[in-house]
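Of the protein chains in this complex, all but one are displayed in their positions.
Here is chain A:
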Amino acid sequence: MSTGDQAGPRRIVIVGYGMAGARLAEDLRARDPRGERVSVTVVGGEPHQAYNRILLSNVVAGTMSERSVHLHDESWAEANDIDLRVGTAVTAIDRDARMISFDDGGQVAYDALVLATGSRAWIPPTEGLLDDDGELADGVVPFRTLDDCERILAHARAGAPVVVIGGGVLGLEAARGLAGRGSNVTVVHPVGHLMERQLDAGAGGVLAATLAEHGIEFALGKLATRYVPGDGLKLDDGSHLPADLVVVSAGVRPETGLAEAAGLTVDRGIVVDDSLRTNDQRIFAIGDVAQHPGAPSGLVQPAWEQASVVADLLTGTDTSSRYRGTSVVTRLKARGVDLSALGDVHAEADSADDEVVCLTDPRRGRYAKLVLRDDRVRGAILLGFPDAAASVAHHFDNGTPAPSDRLAFLLGRALPGEAAPAENPATMPGSVTVCKCNNVTKSSLVDAWRSGARSTADLASATRATTGCGGCRDVVEGIATWLASTD
């Protein structure tokens, strides 16, 4: 690609100032700090600075302020020589003129355009969730933006009934946060078990039981059929749930409108190749709005990896940089629950191709499942096994053979191998090093005794045991007492 028609830096315009767009701007400036290669314009629809969406469940839970989830402060754009336009909507892309238009009538030309418009909450077609104007009904709030959090917190009073529609990761995080604040939360989920994309039925059941201990109730395998503001939800089994607030977390839809209108290839999202290019070589897409076969949706890790690749390409830092997909570990960030899930977890225990190791301990809220093929991790669920997730994910990411001790692998802790040195001085093997600071074995102490030492002090001056950190004094004293008793 050429460096642009005009002289001077290549003009990059990023549409979207969320986690993907903000990250791309940072990555561009990290590669071109003085603005010699690229100029950067960022257009954001929300009226404020970019924020960290991953932390919104902390805001709902009340452990973080809204301010502390901002990615940038007000001086960021100026300090980094970025033309930042917040509260501005892009109305059209003119691909021939390489120009975008804003709702305020303004226009900006680009040499390269990056669409990072993200996704919006999907509202299920339950009667009453939208009012007659197609707006969200009173008391209905999606869980998607910082403003949504504000609205949720404004409605959620201690002791008030709240219904969360959607038993996926985000819905459960919102439910846990609200339950922690004292709301009476019920989660309505159309599938028979929670987080069915990531969990099998066994894990989903243990998870529901664990969350129930934190005061959350569930309506599983049920659909909400009707919402009446000020009253509540009616479900398809005829039951009724009172609700002052309905939090909707039923999935998202990529914001592809602008791309479709500009004639870009759009399927579920904007279709991109490994360079994150759309069918227009000058237009890229990253994050939730992009559709790449290796990128799972709704997660930040792929967006960041994609931003890095696009920054490499647009600054010319590494023109061979490509995005090949992201291996995902799903974590539920809910206080009191430790859940990781990765890969394909739906193999049955009697599978012919896979080795499946499974451990269920519902009373203690624990469920672990490990799916291996040829010694490699293919998938895993770890609920209530906080120590194992890290190493299981590591083996999954790197394709390295799993440890042969499968149980230790699942527990995340090596089981005690050799017994600790016997406390009994009589049965302690002679080769045991009693004083590590001075490399003194039990045999050396016994020899010193036989040569005339008759106390701990004598043993110390003869062998130097106890004279380093002093940590072995009790053991040496025990040996001295034992030797005295055998004299």
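Everything below uses one rule, namely that contacts are C-beta pairs under 8 Å (C-beta built on N, C-alpha and C of every residue); 3 or more make two chains touch, one makes a residue touch a chain; residues count from 1.
Definition applied: contacts and distances are computed from a predicted model.
S.K.: Just by its UniProt name, which of "Macrolide export ATP-binding/permease protein MacB", "Protein FixA", "Electron transfer flavoprotein subunit alpha/FixB family protein" or "Molybdopterin oxidoreductase family protein" is the chain not shown in this complex?
M.R.: Missing chain, UniProt protein name: "Molybdopterin oxidoreductase family protein".
S.K.: Taking the entire complex into account, which one of A:V43, A:A243, A:I286 or A:V329 touches the absent chain?
M.R.: Reading the full complex, the residue touching the unseen chain is A:V329.
S.K.: Where the complex has a chain not shown, which of A:L28, A:V42, A:L55 or A:L483 is the residue touching it?
M.R.: Final answer for the missing-chain contact: A:L55.
S.K.: What residue numbers in chain A mark contact with the hidden partner chain?
M.R.: Touch set of chain A with respect to the missing chain: 52, 54-55, 58, 63-64, 68-73, 329, 331, 333, 338, 386-391, 393-394, 397-398, 400-401, 403-405, 412, 414, 417, 436-439, 464, 467-471.
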